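Would you mind keeping the following structure in view while I ask a few things?
All protein chains but one are shown at their positions in the complex.
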Amino acid sequence: MSLIKDLFTNWSVWRRPGYFESFDYSWGMVIDLDRCTGCEACVVACTAENNLPIVGEKRFSENREIKWIRIERYWSGEYPNAKLSFIPMLCQHCDQAPCEIACPVSATYHNQDGLNTQIYNRCIGTRTCAVYCPYEVRFFNWFSYTWDAPLEQQLNPDVTVREKGVMEKCTFCIQRIREAKDHAKDDGRRRLREGDIQPACAQACPTKAIVFGDRNDPDSQVAQMASDARGYTVLKELNTSPSIVYLRRVDQEHV
Amino acid sequence: MSANIIGVYQYADDLLDAAGRLKASGFDEIELMSPIPLHGVEKVLGPKKSVLRRFALFGAIVGGVGGFLMAALSAIVFILPTSGRPIVPWPPFLIITFETTILLGTLATLIGFFFSANLPAWKDRPYLPAFSDNRFGVHVGCDEDAAEKVEKIMLDAGAEKVERVKT
Amino acid sequence: MARKKNPGSKLSRREFLALVGTGTSVMAGAGFLTAKFSRRPVEQLIPYVVPPEDYIPGVAAYYNTVCNLCPAGCGITVRIREGRAKKIEGNPAHPVSQGGTCALGQSGLQVLYNPDRLQTPVTRRGERGTGDFHTVGWNSALTTVASHLDKLRLANRGAGVGLLTGDIRGHLDDLLIQFLGLMGSGRYLQYAFTNPTNLYSANAASFDTAQLPYYDIANSDFLLSFGADFLGMWVSPVSYSRAYGDFRQGRREGEDKGPRRQRGQLVQIEPRMSLTGANADIWVPAVPGTEGALALGIAHIIAGGAGRFAAALAEFDPPRVAEISGVEASTIERLARSFGDAKAPLAIGGGGAAAGTNGVPNLVAINLLNHLAGNIGREGGVVFNPKPAFGRTGMQRHGSYLDLLAFVEEIADVDDGVLIIAGTNPLYDFPGDERLVRALQRIPLVVGLSSFMDETMQYADIVLPVNSYLEGWGDDAPEPGVGMRVASISQPVVAPLYDTMDVGDVFIRLAQRMDRDMQRAMPWPDFHAYLRNAWRRMYDKRRDKLDYVDFDAFWTAVLEAGVWGETRRASQRNEFHAQVDYEPPVHAGNDVDYPWYFQPFVSQGFFDGRGANLPWQQELPDPMTSIVYGSWIELNPRTANELGVDEGDILEVSSPAGSLRAPVWITQGIRPDTVAMPIGQGHTSFGRYATGRGANPLSILSAQVDSRTGAFAWGATRVNLTPTGERIRFVKTGGWSRTLDRQILGPRSGETQEGGDHG
Partner (left out) sequence: MSERGQPSYQEVNDAVLPTMTTFTWRYWTALSISVTVMIFGFFAPWWYQLFVGVGAAGMSRAAYWGTYLGNFIFWIGLSHSGTLLSAVLHITQSDWRKSIYRSAEAMTLFSLITAAFYVMVHLGRLWFVHWTVPIPNVMGLWPNFRSPLMFDVMAITTYLTASSIFIYMGSVPDFATVRDNATGLRRKIYAIMCFGWRGTDREWHRLGWAYTFFAVLVIPLAVSVHSIVSWDFALSIVPGLHHTIFAPYFVCGAIFSGTAGIVTVMYFLRKYFHFERYITEKHFNNLGKLLLLLSLIWSYINMLELFTGWFSGSSFEIEALRFKLFGFYAPLFWEMIAFCAFLPLVLFSEKIRTNFRLMLWISIAINIGMFTERFLIVATTQPRKFLPDAFSFYMPSLVEIAITIGSFAVFTTLFLVFVKVFPSMSMYEVKETLNLPTRKGART
């Protein structure tokens, strides 16, 4: 009964698009393609931080690999004027994510930090979210993977090891965000500061092409860089409003 | 002390004729039994009322409202925003509502049927197997002393045979 | 304390960025140490039988140490949970890595936790090369070796003892030299396929400093790179990448963004597009080995017929250079003009340019460009490091390919010689001639110090398992540094997994098992003690300059920061001593039977092959092709048409020295007269992940050497290609390689993005 009352008294709240008027934090990323060299350090860093499985050659050949962040490469032009461009592709944490609506059991949803989260325990593996995702950044555990001993000693205790039949994807290293929040609380701070958190990929990036931060904070580096003239979002016409802004690589033929 | 008399007919028109006569001579407890739905029974025994419609309507309404509430309330009891949509969006929830409407409508109709046709009947009732094959029958419940009269009417109307069954 | 989340608070980072690269700000050498890093001193890292009193379950500790997967010597920070290494991160305090890591560096954990690690000493049972070993205890293994050495030494035949290592710098180097000295032997050679031997001697010739210079890329605004894949795995990738980022888009640090100067421009000159080529604004495919001519051609235009090189450069007018190098004269002029006009132009030579028979002349020619631009010792130019605080520059021990051969053969010739091999695998990254193997076979006692039973260890008699770099002690003076004195300490971040020792410990233990003099000469209980002493000596020299109460404070501070240095720069005058001349490259195999230049290249994942046993590296898509688990040969589409082959068709690649089979990868990024193959796969014995996978291009290289240094010229072989008719499907992540005009790489410059009502 009280629920029904709630439903009608707060009707306007339940009808508010996106529900949140504003996120506590709006974690975002800016990736400067003019700095990115495609060295793939981020890929291994992510693998190490998030316990991504070693799938082996056979599985890999079947496209069953799991890489939360990958480098996509696109050629343009012909020899000798061929150009190769790299673009790191990871979960865009869209504010209007096509994937979230798809899940029948709410295993993926948008949390208060503006993160597009994936709840492994809740997932039943319909794989609908992956089909709906235009960026191909959701990965499915087709099997339960194992580590040759003693490789499993490296596994990060802060991150679950996913079992077969579960969908997974980039979390913006949510375990680091949680930890940072705890420490902030211990230090008596109510909010996190710029630079408290770095996801594994941003941390490893040797050229500092990946910048992570809170887009709500106008002084934050992401907020400022996102307004760069070179800024754009991938597949904007799909209107998914991603949290990741890319800065176009400068093409400068004239030398 | 009452008697149950069943008349067996080969022809449907004889049956209706018999039913007419029995009614005319003041017997109310008349049941016709046939392998197929008979037309024109109302003409003889008067129109029938059925609560079935109300069941169906009621079920459908309950289903509709209940369906929407289920969707809406379950959405607000554990708030999981998705895809920048409202927590309680119309289009999806109307689909849910539609489905539940149909579901409960159907079930209510089923219950309504059992109720109004007073089925299921677990204990035997006046009946002869032939009625599911190719014979038509009429069953009258009356007082012991009126029994002969009933049998006479039935035979006059061309009954093949008349039986007294006990219940 | 250990509850520190991110190593590298802003404060420290700002300090180091002030220090590094700009070179203008001068700061007390102790500046490094004031970094607010909380690292528990390593003494408290004890196995769990004795839990440390301040050990907090579920809380991560961070330890700074040094990565030694490649010679760059990046400082790294290792995250420890419950005594297990969980994650390797760059040490923001370290001027070389500045908080970044490369893909290979991240995989260091899999060196530590590799399932195929050697866990106990083993001795050979069967024939050499058969890999038939059985385990023995440390005691017997050490005693065997020690007694053998002792016998030789007492008989004054210790000169027959040789030591072959990879890149070893710092005090371990000293220890080894001392040990050999006591044995009465000077036979000590460092060999690694990737040693830039030619660069050393070219610099020695041009500027008479036999050093790897520090290229101040960050502050240059026009970068002319001759085959140097500095964004790939060349010399010091992380430091170069870091600089590259700033070179493109200016310094990026939260606080001091610095003036947004003009975006630096990169021109990459190489026959096969490397990672650096892909990132270059212009990629100039020149004929392999002719980079020198190109450099001289550019110099010719810049010098404009004046100066002391006028005569030497006279003949290198654009048309001739164009004819030699296969680059249009117009392009050459364009490059020369931009190089001349640039405020801070910089020329880098390496990789393929240095891997021909004419490597040194090429590099000298490239040095000339820097000289003409007045780059030496200048910001945004070529900065030579001051003499390191300890150890020597690599040049003095680095052996070229010929040296190595001679070295091993000499030891084979002396009767009962002993060869001790540590941290190098010449049988893999060595051209496919049998001489080395034959020599090895003749040596009576070959002792190997290694973590893995790699190709070379198959030929050892005794293999002693050594600590991985995350379990052991050591120190390092990174080379190339950052134009100033940097010294970093590597400390054990986890207790050794198995019954293993540091290389240094092995020699100390050996000495202790030998006669009295040896014992007296090497009195230290273990290598850690030796290291401490060495640093104490350093500390004593500088006691007045460093503000620490005593050495222990200093030592703890260094362990916490993981690095120590002085900002004083070496002064270097812009003088050029070498004779410039162009020497045409000589390629093995005539161009009729072997129509294609063969260019092996160091792969991103495996470096010189040492990364091949790390599953993460095996599953790391190659940056240019996205291929994993295997090797391939890169062909220009035109070449593919000539041969009538398509992607995945397997080719027989034959050179005068041998042949191998590899599947075709068709790419726009390579000259039609050149084919290229990645180095790193094709191990015959290197653990479950690497063994028998792909092919090793080095195995079919002819024994070409540099005309001056005798360095292995791995870019100087020609090959022939014959289709086999077989084909495979590549294992890779990438699908299609064109954008199909989709909104992926962003709008063209000038345009802004349309579509969608959100931003």
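Here the chain labels run A, B and C in written order, and each chain numbers its own residues starting at 1.
Rule of thumb we're sticking to: a residue touches a chain if its C-beta (ideal position, glycine included) is under 8 Å from a C-beta of that chain, and two chains touch if they have at least 3 such contacts.
Since this is a predicted model, take the numbers as computed values, not measurements.
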{"item": "Contact set of the excluded chain (shown chains only)", "value": "A, B, C"}
{"item": "Candidate in contact with the missing chain, chosen from B:A3, B:L22 or B:A56", "value": "B:A56"}
{"item": "Residue among A:W14, A:W27, A:F139 or A:Y246 that touches the chain left out of view", "value": "A:F139"}
{"item": "Touch with the omitted chain, as defined above, among A:V13, A:A130, A:V161 or A:V250", "value": "A:A130"}
{"item": "Missing-chain contacts mapped onto chain B", "value": "10-14, 31-38, 41, 45, 48, 50, 52-53, 56, 70-71, 74-75, 77-78, 80, 82, 85, 89, 92-93, 95-96, 98-100, 102-103, 105-107, 109-110, 112-114, 116-125, 127, 129-134, 139, 158"}
{"item": "Interface residues of chain A (partner: the chain not displayed)", "value": "59, 62-65, 72-74, 89, 98, 101-106, 122-128, 130-132, 134-136, 139-144, 164-167, 235, 238"}
{"item": "Hidden partner chain, residues of chain C it touches", "value": "733-742, 744"}
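In this section, only the chains that are shown with their structure count from here on.
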{"item": "Topology of the chain contact graph, where touching chains are joined (line, ring, star, complete, other)", "value": "line"}
{"item": "Chain whose Cα centroid lies nearest the overall Cα centroid", "value": "A"}
{"item": "Gap in Å, rounded to a whole number, between the CA centres of chain B and chain A", "value": "61"}
{"item": "Chain A and chain C, separation of their C-alpha mean positions in angstrom", "value": "32"}
{"item": "Whole-Å gap between the CA centroids of chain B and chain C", "value": "90"}
{"item": "Residues of chain A that touch chain B when the two form their complex", "value": "3-4, 6-7, 10-11, 13-20, 95-101, 103, 106, 108-110, 241"}
{"item": "Residues of chain C touching chain A in the complex", "value": "3, 5-6, 9-10, 58, 81-82, 84-90, 97, 99-103, 105-107, 109-110, 112-115, 222, 231-232, 237-238, 241-242, 244-245, 248-249, 252, 254, 263, 265, 267, 273, 275-276, 278-279, 281-283, 285, 334-335, 338, 497, 604, 615-621, 623-624, 626, 628-629, 636-638, 668-672, 688, 729, 731, 733-734, 737-739, 742-749, 752-759"}
{"item": "Residues of chain A defined as touching chain C within the complex", "value": "32-35, 37-41, 43-45, 47-49, 54-55, 57, 60-61, 65, 67, 70-80, 82-87, 95-96, 148-151, 153-157, 176, 179-180, 183, 194-198, 200, 203-209, 211, 221, 229-239, 241, 246-253, 255"}
